[in-house]
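What follows is one structure encoded as structure tokens, with my remarks underneath.
Certain chains of the assembly are absent from this excerpt, and the rest are unmoved.
Each chain carries a letter (A and B) given by its place in the written order, and its residues are counted from 1.
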């Protein structure tokens, strides 16, 4: 089930084909996952989304690729995005995430989920020491 | 404002004092932030929460301390926990997070927030390739 129906032949649209080709080249894989196939109902939305994913996730940067994927998983779990949890867990594993690292990631996400609730329930006032604007 | 009122002298309770002492020793700092002062209204809740934070966040493990804090920030942002965003951003900075790393973390969290919404809005079916139970 889905709320849009991917075209039978999405790559007959040259803008879609260009994005799919770039996904395959960037990832060095023939596999184009369903998110892109569903986003392809609007070429502009597909282009902009992929451009941003490529810029943020695929370019060498200050954070290593596995750390990036783990942060992505963490946000996707907190936002309860089933698709995203699946896709980014698979991506993290492909980038070398071990079972031990996975378990530790889950322990942190779970602990954060817990202390987030405690701090919100107590409405703890923010310590002055944490304010980046002071001083 | 808060939903509980910390005791004037929380450390007159020896169980609370023991936890605060351990927080100071573990962090090598005299500072005990407000979350612990507010949790101290119930010694058992304080003890269990600190024990878990110490176990997950302060023990040497498969993930480095800065990565852990960045994951913690990511979850706290997604859960809209104002206190936690402040405290863990300060903690990450204390562990060496640069402005460049901070900006990159935010770019990933923002992108994840965006694609989480897209995948949920499209109700994209999970690709078989992502299923860890197959095969």
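Here, a contact is a pair of C-beta atoms (placed from the backbone, for glycine too) under 8 Å apart; a residue touches a chain by one contact, two chains touch by 3 or more.
These figures come from a predicted structure and were not determined experimentally.
Of 6 total copies in the complete assembly of this structure file, 2 are presented in place.
One rule holds for everything that comes next: only the chains that are shown with their structure count from here on.
Centroids of chain A and chain B (each the mean of its C-alpha atoms) stand 20 Å apart.
Chain A meets chain B in the complex at residues 1-4, 31, 33-35, 38-39, 49, 52-53, 56-57, 61-63, 67-68, 70-72, 74-79, 81-84, 86-87, 89-90, 98, 100-101, 104-105, 107-109, 111-127, 129-132.
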